[in-house]
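Missing here is one protein chain; the remaining ones are kept as they sit in the complex.
As written, the chains take the letters A, B and C, and residue 1 is the first residue of each chain.
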Amino acid sequence: MEATEIKYQKYLAKDYKSENAVRWCPGCGDYAILTCLHKALAELNVDPHNTAVISGIGCSSRLPYYMNTYGFHSIHGRAAAIATGVKVANPALSVWVATGDGDSLAIGGNHFIHAVRRNVDINIILFNNKIYGLTKGQYSPTSSRGFVSKSSPYGTVEDPFRPAELTFGARGTFFARAIDVDMKTQVEVMVEAARHKGASVVEVLQNCVIFNDGIHNKISDRTWKADNTITLRQGEKMLFGKENEKGLVLEGWNLKAVTIGEEGYSLDDVLVHDATTKDNTLHMKLALMDIADDLPVALGVIRSVDTPSYDSDYERQIAEVQQRTPKKSFTEFLLSSSNVWEVK
Amino acid sequence: MEATEIKYQKYLAKDYKSENAVRWCPGCGDYAILTCLHKALAELNVDPHNTAVISGIGCSSRLPYYMNTYGFHSIHGRAAAIATGVKVANPALSVWVATGDGDSLAIGGNHFIHAVRRNVDINIILFNNKIYGLTKGQYSPTSSRGFVSKSSPYGTVEDPFRPAELTFGARGTFFARAIDVDMKTQVEVMVEAARHKGASVVEVLQNCVIFNDGIHNKISDRTWKADNTITLRQGEKMLFGKENEKGLVLEGWNLKAVTIGEEGYSLDDVLVHDATTKDNTLHMKLALMDIADDLPVALGVIRSVDTPSYDSDYERQIAEVQQRTPKKSFTEFLLSSSNVWEVK
Amino acid sequence: MPTNAVVTDIKQVTIRFSGDSGDGMQLSGTLFSTLSAIFGNEIATFPDFPAEIRAPQGSLHGVSGFQVRIGAKDVYNSGDKTDVLVAMNPAALKVNASYLKKGSIVLFDTDSFQKKDLDKALFQTQDPFEELNLDHIQPVGVAITSMTKSSLEGSGLENKEMLRCKNMFALGIVCWLFNRPLEIADKLLEQKFAKRPKIVIANIKALTDGYNYGNNIHLTASTYRIEPVEATKGFYTDVNGNTATAYGLIAAAEKAGLQLFLGSYPITPATDILQELAKRKDFGVKALQMEDEIAGITSSIGAAFAGCLAATSTSGPGLALKSEALGLAVMTELPLVVIDVQRSGPSTGMPTKSEQTDLNQALYGRNGESPLVVMAAASPTDCFESAFTAAKIALEHMTPVILLSDGYIANGSSAWKIPELEDYPEINPPYVQNHFNAEAGEWKPYLRNDDTLVRYWGIPGTPNYMHRIGGLEKDLVTGVISSNPENHQRMINIRQQKIDNIARFIPEQQVLGDPDADTLIVGWGGTQGHLMETLLRLRDNGKKVAYTHFRHISPLPANSHELLQRYSKVIVAEQNNGQFADYLNGKYPDLNSICKYNKVEGQPFKVSEMVEAFTQMMEGK
Partner (left out) sequence: MPTNAVVTDIKQVTIRFSGDSGDGMQLSGTLFSTLSAIFGNEIATFPDFPAEIRAPQGSLHGVSGFQVRIGAKDVYNSGDKTDVLVAMNPAALKVNASYLKKGSIVLFDTDSFQKKDLDKALFQTQDPFEELNLDHIQPVGVAITSMTKSSLEGSGLENKEMLRCKNMFALGIVCWLFNRPLEIADKLLEQKFAKRPKIVIANIKALTDGYNYGNNIHLTASTYRIEPVEATKGFYTDVNGNTATAYGLIAAAEKAGLQLFLGSYPITPATDILQELAKRKDFGVKALQMEDEIAGITSSIGAAFAGCLAATSTSGPGLALKSEALGLAVMTELPLVVIDVQRSGPSTGMPTKSEQTDLNQALYGRNGESPLVVMAAASPTDCFESAFTAAKIALEHMTPVILLSDGYIANGSSAWKIPELEDYPEINPPYVQNHFNAEAGEWKPYLRNDDTLVRYWGIPGTPNYMHRIGGLEKDLVTGVISSNPENHQRMINIRQQKIDNIARFIPEQQVLGDPDADTLIVGWGGTQGHLMETLLRLRDNGKKVAYTHFRHISPLPANSHELLQRYSKVIVAEQNNGQFADYLNGKYPDLNSICKYNKVEGQPFKVSEMVEAFTQMMEGK
């Protein structure tokens, strides 16, 4: 990857921190995400000056101000399109998008699906707090049916987008999920997202203490986390539970959570995770697991398929054309076009 | 369905034809779609004055002019959002959207996925000619990778959306596909789309004789149609081929086309189509079948799941609230609110 | 009632409650203004929020203020400077220091003026008052935090909950200062926290103890008394501009007998309109939170086509996104109310601050010649009248109407006499089946009323009037798409004339002040309160001056030209770089008398500054 070639000089997380005072509410999940991004960049060892962080508008979109990189806090919903321009303009940059569920799935939905479809090599960190934070508490396209908020006083009457499903619907090649409080997994998936060539979507389940406190509690709280989530790792068995005593098996078309040694299930029955298959059927099932169906919520890198990115293909096409046609100055080009005549 | 309750008086296809001269290019696939819509409405027996046809901009979007119904030829990409307003405003109307692949998947992508997600009871006829017709031949979001057009003189470097996949990614409850020249299937799926409560997407593979002639030939041409397509019907075996001698079977996660009586496959092995399962795994596989994978392209109603539509839920919620709270005039309402004082 | 304190009768007083975002200052302020209104005063409020993110506690960026002006009469705006500042922490003091009048009272919480608090507010010394050169004020230190805690000991509340009642203790002191009976406040609190009786009791306790504390020590400050005034008889409530706007639309829908539809997308400072209307399912209102502003307006256009009173609400950046669809509404001549609650720009700008910089966008922000109606609301309560009128014009003239509000009047509130809808004019949309005088078969969608040039409304569901409309140019008569050159010119003219005609249906522009003045002050939109007071002060100073305030901008009232010509000096005051002034110059090129007064700070005008500036202008610079 152009942007992350190994340098001998090493950066520390603090080298990615800007001097600006961070201004989220005390206790907001955004703090953890910011810290994880600092760490992930340090691990990737990418030059701060070769990094660009683009955001839209929303609490989450304030993130670029807190990065000692090039940063652009733009307008609501457009970060993916701006990032496409940045990356195609200069493919050597490591380009990140910080965005909220409203920013990228409500107003920015179109740019989101098109950036994913084109497979532009950008890393989209989607802060999913299932609420519009900055505008003080309206429901978002990821809020569950029936959710009561300032703009849905009687509860919504619409099903939410599930970010993984929409990403796959747009032919996404990379999808990962993490919880704000689980910094280890978060750093891991951010690093993987950066290494993946093409559009990477990282959904972070983020807590908004003010307007949607505890929305992810069922899975983020220590009490239940081990039983209610599973962290998927490439090539490893799909195990979970406090003692890794549970696993996922296939039953017909469906996934099932079992306890090893019970109901006749052994470790051998447990599926092994492969994020790299082109076919996304299983990835989709994994990504949509829900505790309402007695299945743990999947964390980690769920899908990661390498295909040429839009920006690299674009460069390749330019190179091919330029190789075929001898280099000309602009005037030479005009002179060589058809319909030229001379007045002497 | 409010809009299509059975009337004793019967309408004929011609009752839905307007007096305007039709102005597509001679040979354009749009003619057939128009005719099918006239027929489908006659079969549904819906009053022309209770029908509204909304479109964006594009050749396809000219359709409303040719309908003797209420019609709105709006602006590029916004038909789904306008139709949402029409349907929610008056759920008694039968609301149709006529749109192109550019109109609804390029500029209108966001409204498309949100209308599908909300499950507004509208019927979207998506004219997929894999090109921008009206602006004279640029590639569209459904054009294949490498497609050469006026705006991609060296071929595109991006994968297309597959309308079914995007629809499912947005939680679509109805998806059907037809070919412009196959009028019988087309009328059938339009009728089914109208009967389905919620957002129905009908993809019609349409030929643009001028800018993308023959793009669907591999499946629309009589020579290959029988072998290269399969028309799915609810509750029926998935058979195809000139003599229905072939069928679809499941092999692991994947679909396979087999000849009955060969390789040990019997009629019993052939899958039965069920468009109504909530789980869309098989629908997705059916919808994405491609002759490049030795699978026939699926036609007919691929998915049709009944769930309450947004507009009906919205009405229900209003009714509930109004039942709970005694009817008040506006002034009574103000007087009963908090912070009222009297100056005597 | 305070007994042995010095009581001063005054006409008006301005109080600002200021503290951290979490300190509940908006609540103290709202309660105080409401109970003053109920008590019989005129009120005007100005909530001044911090930028939309919660800043670190105690920091300068986190300061949230609520200013209330109350008076016996002539309370036109929320006041330039404060007589009383409640400062819950040092940051609140620092941020508001320059707005303190001479001799004003600063009530501060000594518990939160400690070293660490001073540090957070970036004070260098231990004496914030000296550091800010505040020698002309009366500081009143009260240990609000600790007294609130001891007041609530044994209440069964947790520490955090007790602390949340600090604002009531402070309010109690202010009530004592202004001689407000506590019963009203008690009742308001009971309503507010109806479902949490423990909280009600605690709040009332803190309030009462604060009041008593004020009484007991009678501080060192004079207390004020503002007498209730005689207002028109009737029932009153207080209302902010956004709520009034929402109500205006509901009233219009009721009057027209139509369903109200709002397609919208949240954006500061317009979100409240969506939120208010989403609550009003009891009136059958359909308020949809759409995926973006474009879907907001286009769903509303769909609803207008389908026969609703359709509206969409937004702020500047959202209006920009609606530009293209607005053109469609112009071209299809559908009724649509577009509300733009202006905020500071350009781009994202300062979302919580107010200005009047979207006028040009409202007038011109579309491709092609696409005239529509532009109006501007003058005050919180005027939002009701303006929204009602906007809806009436939209429906009766089949046109989009942009109604400009702004953050200042949207969030500010005044007392409002509850209207009787009988007193409001009828709304009669030109339904084709009622108004077209010929056979249904002869009707075409762009046939017009000869007099008004308004087309008829054929609503889907109506038998025999099926038709097609769209964004393409169409034939004047048949309504079929046309690119005939002469026809286009004629349609361009008709669309303009139709809007110009509306001038016949709106009231003539009125002038206040001296009939024989040479100078006319011109304002529009949410600055009315400040301009009104400026007028009074100038006249108090012996100046001859007149004042007119425009609610209707496109078209302008029929007598505008003649009226403006009467004055040798016309001062156009607006919170932008002169957009209305330029518009008037473009409309009336023979007018050479316009002076511009422009201020674009994201803050309300200051009356004192205007008095000075206008006086200079009148004296010929």
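In this section, contacts are C-beta pairs under 8 Å (C-beta built on N, C-alpha and C of every residue); 3 or more make two chains touch, one makes a residue touch a chain.
The shown structure was predicted, so the numbers you read here are calculated from the model rather than taken from an experiment.
S.K.: Among the chains in view, which touch the chain not shown?
M.R.: A, B, C
S.K.: If I consider the whole complex, including the chain that's not displayed, which of B:Leu134, B:Ile302 or B:Leu334 touches that chain?
M.R.: Once the missing chain is taken into account, the touching residue is B:Leu134.
S.K.: Can you tell me which of A:Val88, A:Ile125 or A:Val157 touches the chain that was removed from the display?
M.R.: A:Val88
S.K.: Of C:Ile70, C:Leu157, C:Ile250 or C:Val330, which sits in contact with the chain we cannot see?
M.R.: The one listed residue touching the chain not shown is C:Val330.
S.K.: Which parts of chain B are in contact with the chain that was left out?
M.R.: Those residues of chain B that touch the unshown chain are 21, 23-26, 57, 59, 62, 75-77, 106-107, 109, 132, 134-136, 138-139, 141, 150-154, 210.
S.K.: Can you list, in ascending order, the chain A residues touching the missing chain?
M.R.: Chain A touches the missing chain through residues 18, 20, 47-52, 54, 57, 64-65, 67-75, 78, 81-90, 92-93, 110-111, 114, 314, 317-318, 321-322, 325, 327-331, 333-335, 337-344.
S.K.: For chain C, which residues reach the chain that was dropped from this view?
M.R.: Interface with the chain not displayed, on the chain C side: 51, 315-317, 319-321, 323-324, 327-328, 330-332, 342, 344-350, 352-353, 355, 357-358, 360-361, 363-370, 470-473, 481, 483, 485-486, 488-489, 492, 495-496, 576-577, 581-583, 585-587, 589-592, 594, 599-603.
Quick note on the criterion: only the chains that are shown with their structure count from here on.
S.K.: Between chain A and chain B, tell me the centre distance in angstrom, where each centre is the average of that chain's C-alpha atoms.
M.R.: Chain centroid spacing, chain A to chain B, equals 30 Å.
S.K.: Roughly how far is chain A from chain C, centre to centre by C-alpha average, rounded to an integer in Å?
M.R.: 40
S.K.: Would you please write down the residue numbers of chain C that are in contact with two or more other chains?
M.R.: Each of 281, 291-292 in chain C touches at least two other chains.
S.K.: Out of chain A, which residues touch more than one other chain, so two or more?
M.R.: 107, 109, 141, 154
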